[in-house]
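A single protein chain has been omitted from the complex, and every remaining protein chain is retained in its original position.
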Amino acid sequence: MSHNLQLNPEGKLKHFLTIDGLDKALLTEILDTAESFAEMSGHHVKKVPLLRGKTIVNLFFENSTRTRTTFELAAKRLSADVISMNIATSATSKGESLLDTIRNLEAMFVDMFVVRHGTSGAAHFIAEHTAPHISVINAGDGRHSHPTQAMLDMFTIRQFKPNFSTLRVAIIGDILHSRVARSQILALNTLGAAEVRVIAPKTLLPAHVETLGVTVCHNLTEGLKDIDVIIMLRLQKERMTSALLPSESEYFKCFGLTPEKLEIAKPDAIVMHPGPINRGVEIDTRVADGPQSVILRQVSNGIAIRMAVMSMAMQTQGAA
Amino acid sequence: MSHNLQLNPEGKLKHFLTIDGLDKALLTEILDTAESFAEMSGHHVKKVPLLRGKTIVNLFFENSTRTRTTFELAAKRLSADVISMNIATSATSKGESLLDTIRNLEAMFVDMFVVRHGTSGAAHFIAEHTAPHISVINAGDGRHSHPTQAMLDMFTIRQFKPNFSTLRVAIIGDILHSRVARSQILALNTLGAAEVRVIAPKTLLPAHVETLGVTVCHNLTEGLKDIDVIIMLRLQKERMTSALLPSESEYFKCFGLTPEKLEIAKPDAIVMHPGPINRGVEIDTRVADGPQSVILRQVSNGIAIRMAVMSMAMQTQGAA
Partner (left out) sequence: MSHNLQLNPEGKLKHFLTIDGLDKALLTEILDTAESFAEMSGHHVKKVPLLRGKTIVNLFFENSTRTRTTFELAAKRLSADVISMNIATSATSKGESLLDTIRNLEAMFVDMFVVRHGTSGAAHFIAEHTAPHISVINAGDGRHSHPTQAMLDMFTIRQFKPNFSTLRVAIIGDILHSRVARSQILALNTLGAAEVRVIAPKTLLPAHVETLGVTVCHNLTEGLKDIDVIIMLRLQKERMTSALLPSESEYFKCFGLTPEKLEIAKPDAIVMHPGPINRGVEIDTRVADGPQSVILRQVSNGIAIRMAVMSMAMQTQGAA
């Protein structure tokens, strides 16, 4: 799987599949483009005609109302037509292969696939096999990658802490199963963060996690020292039953972010979470709703980032 | 729960949650606004650009294809973007609370929630807790209120009987469980109807129903005398099994509207029903499809009323 797949010969973004292989200049271009969409005054995100006449297909093999909604809103605000397909309940149930589904949609003159799939590499696979004029955006594939989530996180960080080179960022929780964490680590390192620290019990860390370019800590109290940005991960409840963890309350006691724990970090540290949050499991309600939380800002920024990525990828298709 | 919640400081409609607390002038303004949308010639409801660039979210916690469709059509004819979410099958199933779902949607820069929920007060709750720039329209909450249905009924009545002050209106059927009936009674009294009469078996009437400002009758033949407007309610079949009623055929014999019964009312009485109708249960097919029936006119008027309420509420958001 070549990461260059996502760039056209001029080095412009053609697909957005993973942070891997994208350089600082390109990530910064995404952030700057998103800024132009986010700069709209107050609550009025203006509708722009950039993708009028274009057709975007949401191919969701995994159900995710929240992510699908943000992509749908972003597409509509770019004036594109959107078709949302829940594939679990459609053509493939007639025994049609994924590739045949893709070929058929291509033949209907669609311009972009937004793909969510439970299998790592699904979006890459589609990008490799789809027609040359079609762009693919990865909206989450297995444990592999969730690049738009990582970029909206970078965008949010930059709004509060413009200089990545001095930043110490802690990512806390279930790193092992998290495509979000993988993409965040790559993006933070590419943007030149001073330190990316992962804080988790050993059972929730991948083997050789240090090779990803992170420092490792198994103790939240220690780990939060000198931290500027705290990223909490969602704890999937099913991990509890699989013996990876003792119990919710035990987890919260050790790795839950409480107001007391938060005081250990820098006084102006911001708290992030990709949502949906489990109140009282990985994060205390007072922190989630407190003054240092930027969780809802992340959601808002998700629209701008998706508008940015969609419009950039579509521009490499030639005359719109 | 303050009913003033739905008015902005200038007394303009900001949310539309209940008829309760709205005065005759405001209800009349809604009817007059709807008239401007309904006046479009023949079958061609023209599309107007009033809400272009606005995002309306249909939050349906209770499934209702018919109501959702009318709101979606009304929104599209106002040129808004519409996102329909069936919440039973989405985020809240990941254990997210209602408030977190609302907060997240707010953060996506939506402008209006259309809420349908099985619990009384749900739309109020959302209106109380949502961001100040967002309007909430109640599309039915528990047994409490269904104000757009009541207003489309008032609109339909006014088309045939312009003078409310001389009108005698009978509401027939399951008053006890009907949010529609509650809203109709409030609207009719506010608009100054001469009499609102409820006709039902005792088991299908709320305790102290007279305090709502109605006269009570347990006999259909007696109750239909001098009536100008007959509003039949849908009989929920599940009431049968709950021992509130003997049987469908027994109910039809006593409270079903037949051509013979209809003759007791005034000769120019109109027959209404919020739909979907149970033919042969609460209403005879000959009456439902007969010349005095205005049931389908009610459906048509539902689009105009929803366009009116949506555009009025959105205007209080300031510059569009």
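Note that the chains are named A and B in the order they appear, and that numbering of residues resets to 1 at the start of each chain.
Going forward, a contact is a pair of C-beta atoms (placed from the backbone, for glycine too) under 8 Å apart; a residue touches a chain by one contact, two chains touch by 3 or more.
Small disclaimer: the values here were computed from a predicted structure and weren't measured.
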* Structure fact -> Of B:G53, B:G121, B:G142 or B:G275, the residue touching the omitted chain is B:G275
* Structure fact -> In the whole complex, of B:L5, B:L50, B:L73 or B:L244, the residue touching the missing chain would be B:L73
* For chain A, residues in touch with the removed chain -> 52-53, 55, 81, 83, 85, 89-91, 94-97, 100, 103-111, 131, 133, 319
* Asked: For chain B, which residues touch the unseen chain?
  -> 42-47, 63, 65-66, 69-70, 72-73, 76-77, 237, 275-279, 296-297, 299-300, 302-303
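Definition applied: only the chains that are shown with their structure count from here on.
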* To do: Quick one: report the Å distance separating chain A from chain B, using the average Cα coordinate of each chain.
  => 41
